[in-house]
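Just one protein chain is left out here, and the rest sit where they should.
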Amino acid sequence: MKVHEYQAKELFVARGLAVPEGEVATTPEEAEAIAKRIGGMVVVKAQVHVGGRGKAGGVKLAKDAGEAKAKAAAILGMDIKGLTVEKVLVTRAVDIESEFYLGLIMDRNTHQPMFIASAAGGVDIEEVAVTAPEKIHTLAIDARYGARSFQARKLAYELTDDPAVVKGMTKALMTLYDVFMASDATLIEINPFVKTPDGETWSVDAKLNIDDNALYRQPAISAMRDLSSEEQSEIEAREAGLSFVKLDGNVGCLVNGAGLAMATMDLVQYYGGMPANFLDIGGSSNPEKVVTAMRIILRDPKVKAILFNIFGGITRCDDVAAGLLKATEQLEVPVPIVVRLTGTNEDKAREMLVGSSLIPAVTMDEAVQKALELAQGGAQ
Amino acid sequence: MKVHEYQAKELFVARGLAVPEGEVATTPEEAEAIAKRIGGMVVVKAQVHVGGRGKAGGVKLAKDAGEAKAKAAAILGMDIKGLTVEKVLVTRAVDIESEFYLGLIMDRNTHQPMFIASAAGGVDIEEVAVTAPEKIHTLAIDARYGARSFQARKLAYELTDDPAVVKGMTKALMTLYDVFMASDATLIEINPFVKTPDGETWSVDAKLNIDDNALYRQPAISAMRDLSSEEQSEIEAREAGLSFVKLDGNVGCLVNGAGLAMATMDLVQYYGGMPANFLDIGGSSNPEKVVTAMRIILRDPKVKAILFNIFGGITRCDDVAAGLLKATEQLEVPVPIVVRLTGTNEDKAREMLVGSSLIPAVTMDEAVQKALELAQGGAQ
Amino acid sequence: MSVFVDRDTKLVVQGITGRDGSFHTLQMIEYGTKVVAGVTPGKGGQSFEKVPIFNTVAKAVEETGANTSVIYVPAAFASDAIYEAVDAGCRLVVCITEGVPVNDMTTVYSYVKDKGAQLIGPNCPGLISPGQCKVGILPAQIHREGHVGVVSRSGTLTYEVVDQLTRNGLGQSTCIGIGGDPIVGTNFIDCLKAFEADPQTEAVILIGEIGGEDEEMAAEYISRHVTVPVVSFIAGRTAPPGKRMGHAGAIVSGGKGTAESKVAAFEAAGVAVAAKPSDLVPKLAERYEPARKALQAG
Partner (left out) sequence: MSVFVDRDTKLVVQGITGRDGSFHTLQMIEYGTKVVAGVTPGKGGQSFEKVPIFNTVAKAVEETGANTSVIYVPAAFASDAIYEAVDAGCRLVVCITEGVPVNDMTTVYSYVKDKGAQLIGPNCPGLISPGQCKVGILPAQIHREGHVGVVSRSGTLTYEVVDQLTRNGLGQSTCIGIGGDPIVGTNFIDCLKAFEADPQTEAVILIGEIGGEDEEMAAEYISRHVTVPVVSFIAGRTAPPGKRMGHAGAIVSGGKGTAESKVAAFEAAGVAVAAKPSDLVPKLAERYEPARKALQAG
């Protein structure tokens, strides 16, 4: 789950890390009032869960309250990569002398949280990692001992020799670690972390992603979820316990197991087609899930054929067949469905589907090829 | 630092561990009102930092609000082991079927927090440890991983087979651990932890001692300090940065270093005397500390002689001599002072004391023997 | 031989009375796995299909000599269950549970390592040494005893591959699902090391997916230490960056974890990479004589 910049900053402030003062507005008038309260130059920033909002025009400087109102009016309602901006953060503008990147991720190789820091902040850090890897400093933390001040300080001294910046950066890094652990994050960033010409340091932007698996014990964080910032079908899928990612093709895929689902997508492309989605119905063979999955896939008008690929290990093929029959009864299905069911009780499932309009296939390759044919046929 | 029962229980409740409802009263009328609010049978418990308050009559059952008022009137103002009862906790009485002891200490041998638990609760656990050590169950926790539910559950199953009790006890043990770590405790106890005839479990009494060295980062706990529950001279000593323990003899001792101070006390008794106190002036040779130390010692009318024993390592003997001279100027000292100053700058110190009324000694043994002679002389 | 589990595996099932735990306990018993104990706090003293139930793993190990644990408890209790199994002395712990917070796994990983135990999973299907022992939720009927080691980050995709092996007459020494989470107890290298040391294993199929660098590290390891032929498949070649593909670990982010990188690493290490699952057996046949013969016979 993604947390907005302004929400992440609230978590920083709760732990004593100062951020430039600011507030969220949902109307230009609110933005004006906030800018007036702050006084002087402000920044108006779209609160949406996509990268590159600056380049898309979602971040603007305003020299006074009137200008803040105008900029907010321009940004609110704007569409950034398919998401409508509903909120802006109006925050005091700080003078920038130099910009740093400070982040913390859960590192798979060390099995531990790992700090990532760079003196080349303010830009795309992934770009820096590729073009100038020597500018990226990392430090894995043994979570049993937690992050220690000396570690944050050591890392800070790798980026700068300025004791005042080191002090502010050490505090910021320790706060990142505390928020990361306390909120079960998978990623947290301050980019840029800024030094002003006066020698002050400020956390100017913030990003925080939370481990979905830990949300059950993070009621305060869960309450921060902004449904307006998410794809409707992905919300529905999540609520039904399905793993779903919308893609651009015309073959709807419904598979059990993430690995098999990816392999199925790959196979669709291997044979020259384009999948409409990634969808893992999981280990359970609950017929309701199949119905929901079908409904979500069918909502996409681009879908010209549906491909079921089920390997019945624990999931019993007859259960999936039952769900499938139920779904075709309950829903209007305007596109052909290719079904490949193999494994536990596959014979029983095959019998159940006899007489239905479903198109059977024995192997993955056969199923994918049939679905592609039908999708292309439908597109004619 | 010691935390009162009612304060410790507040910390439990903040972490979701239920305790019998109750409130603190400082007058019989308040106690009556609380008892009325609770309804039914209540217990009125003196809030003082001494053991054995029950035997001393500081804990009484009351069948209704009127009786609660009367019992509170009897207990408030009562003297228990030299301390006046200023507060009582009025709390709902629970029926007791069986009593357990649950505790957690910082264990020196394992260098880790260690659970101590026993099915023989409600009585003096130190007594049980001696007479029936097999009834004491311990479990050291690796603080790097923290206490894990399975550990608490395992320990609970060693005390009982009743799943409901195990469940309540597991929760209580986990809460003890959380409070212990979060408050920098050195000891925390629930005794008794009670099972009612209905199968409910309750934390009926609580004890919590905090590491004085950690109070600087425990503002909320520090605010719980109850000065009325402490010896006046010990409060003054603590505020001056002195380690002081009042004892019953007539030889006031003023020593630098805890080990040497204990050895000096021991030597006083070895030669047949009784020390009036333990007092470590610490490593600093600040003359003000010497003055304060003298003042505290002289407040005890039983003191018939004062024994200074200083080994000047880092503490310079001339500094101590200066403080000593200052103290004898500022204070009225009605008793003889024996001074043994050895180590760094001892010659200089000895010169400074020439002409004063202070009685010099070269060795510890000589100093103690002289002080004892003088104390006995003064007692005649 | 086989790796990690065999006829000497004495299994304790944590969460034996739960829906999944009870179902799979029956399946494992049916397969011949020595299920010696179950654990469900509060149900100690009862039994499930003649398997005695204990309140704690410590008691179960003490009473039955269990040396391996399999975990079917809900995600919120899974990390505690791993600690408990390791603390009780289980040398191998297989955590089937999915949805365990990754934050929990950092310290669990350290604990397991500290104690010298081995954890497989979480979020994994378990493992099977066909004909000897099955621990987890893999569908037993598709497996057959033989000489191909299989290791994979996914579940059903592995069944797909195993099914092809078996249909082609190629049995397996051990099939291990290491799990799809970012932090798992056992990685590809651990399994490759075990397969290389196992006399029964003559070839290895490795099924990777996007995300992380486990495949790249495995490739490096294979080029230095593995002599048996290894054939691989990488799922997620067409997954868009920044989107998590079901498994918590299956995400391409920060320019890392791409299928291209993994395929390149394997090819550089001399590992054949199949373009699609159905190419795996033919690829294997190129470097493993029994597979060639089996294909010809089939």
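General observations
For reference, chains read A, B and C in written order, and residue numbers begin at 1 within each chain.
FYI, a residue touches a chain if its C-beta (ideal position, glycine included) is under 8 Å from a C-beta of that chain, and two chains touch if they have at least 3 such contacts.
The shown structure was predicted, so the numbers you read here are calculated from the model rather than taken from an experiment.
Although it is not drawn here, the omitted chain touches the following shown chains in the complete assembly: A, B.
Within the whole complex, the absent chain has one touching residue among B:Ala14, B:Leu61 or B:Val130, and that is B:Val130. Set against the missing chain, the residues B:Glu99, B:Asp178 or B:Asp280 yield one that touches it, B:Asp280.
Per the touch definition above, the residue from B:Gln7, B:Ser149, B:Thr175 or B:Asn256 contacting the chain not shown is B:Asn256.
When the omitted chain is restored, the residue from B:Ser118, B:Thr292 or B:Thr342 that touches it is B:Thr342. Where subunit A meets the missing chain, the touching residues are 144-145, 148-151, 153-154, 157, 161, 163, 166-167.
What subunit B contributes to its contact with the hidden chain is residues 106, 108-109, 111-113, 125-126, 129-130, 142-144, 181, 184, 186, 211-214, 216-217, 243, 245, 247, 255-263, 265-270, 275, 278, 280, 283, 311-315, 342-344, 363-365.
The rule we apply is simple: only the chains that are shown with their structure count from here on.
Rounded to whole angstrom units, the spacing between the C-alpha centres of subunit B and subunit C is 55. Annotation: 28 Å between the Cα-based centres of subunit A and subunit C.
Subunit A has residues 144 in contact with two or more other chains. Counting partner chains per residue, subunit C shows two or more touched chains at residues 107, 110.
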